[in-house]
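All protein chains of the complex are present and in place, except for one that has been dropped.
== subunit A ==
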Amino acid sequence: MNRQDAFSGYSPQVNFIFYIGTVFFTVLIVHPAFLICSLVLAAVYYLQVRGRQGLRTIVGMSPVFVVVSAINPLLNTGGDRALFYLGQRPYTLEALYYGMALGCMLTAVILWFASYNRTMTSDKFMFVFGRKSPVISMILTMVFRMVPGFQRKARQITTARRCIGRMETGSSLQSKLLPSFAVVSALTSWALEGGVITADSMQSRGYGSGKRSAFSIYSFVKRDRLTVCLMILLMMGILAAVLRGGTRASYTPELLVSGYDDPWLWIGSICWFVFLSIPVAVDVVEEMRWHVLRSKI
């Protein structure tokens, strides 16, 4: 199921700023409250984008978490609350907590990237970077088109040559490699031939005749501006909390985590939570709006 979620419909810049902020702070702040926030919302948003199928991926991520958590104490022996000893090496509770924090961070980042792949398609990425340099964006676009084209053609050539008995491999290394070399050679000729036609087609449509402009189907409207402002405000809030030590957390050799009596922790984590909920909230609001509209009819 590939449902179009509301957040993907926002301007690519909005999507991009969100992901930059998310990944940056997830990696920067190791405070458990922040990490749990990030992990939970990453999972919720991923489910929203992928639907039921996403559940399998999320469950599949749990071994990563377990392994990272369990391995850290083996490498890191800081901390004084030893759970048990492996030979001479203590397996400490602090190191285990730290491992859990790292595991949490890793899974959260992976899940964010999983939804990134769905939300930021190649053309959106191009749009964010391409406006400064139409030529580079042009080259990237052509590469995006050629790679799958090559794969398709290579398959076609392999099938064609197999059907005239030219893909048979003998026992020696040489005879095993030869058919593949032939395919590569055929692929090269085909690509060169196609390149000549593509070049003609580009020139014939005025490529290189002067300054280029870049076309896009995206627009930056009021709601995008508002969202960007909100995101900047929230990020400033988080940054202030970081500087004021509200997000301080260290695990080994001693467990030092700022507690609920620190007002900056509250400010920071609320900002963080609101920031991360933007995609989910946008989607839920949209859904509710449709519900209301429909029930009015």
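As a working rule, a contact is a pair of C-beta atoms (placed from the backbone, for glycine too) under 8 Å apart; a residue touches a chain by one contact, two chains touch by 3 or more; residues count from 1.
The rule is short, and it goes like this: contacts and distances are computed from a predicted model.
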item	value
Which of "Peptide/nickel transport system permease protein", "ATP-binding cassette domain-containing protein", "Serine/threonine-protein kinase RsbW" or "TonB-dependent receptor" matches, in UniProt, the chain that is not displayed	"ATP-binding cassette domain-containing protein"
Listed residues A:162, A:176 or A:291, member touching the removed chain	A:162
Contact partner of the left-out chain, one of A:17, A:36 or A:182	A:182
Where the unshown chain meets subunit A, residue by residue	122-123, 134, 138, 141-142, 144-145, 148-149, 152, 156-157, 159-168, 170, 175, 182-183, 185-186, 189-190, 193-194, 196-198, 200-217
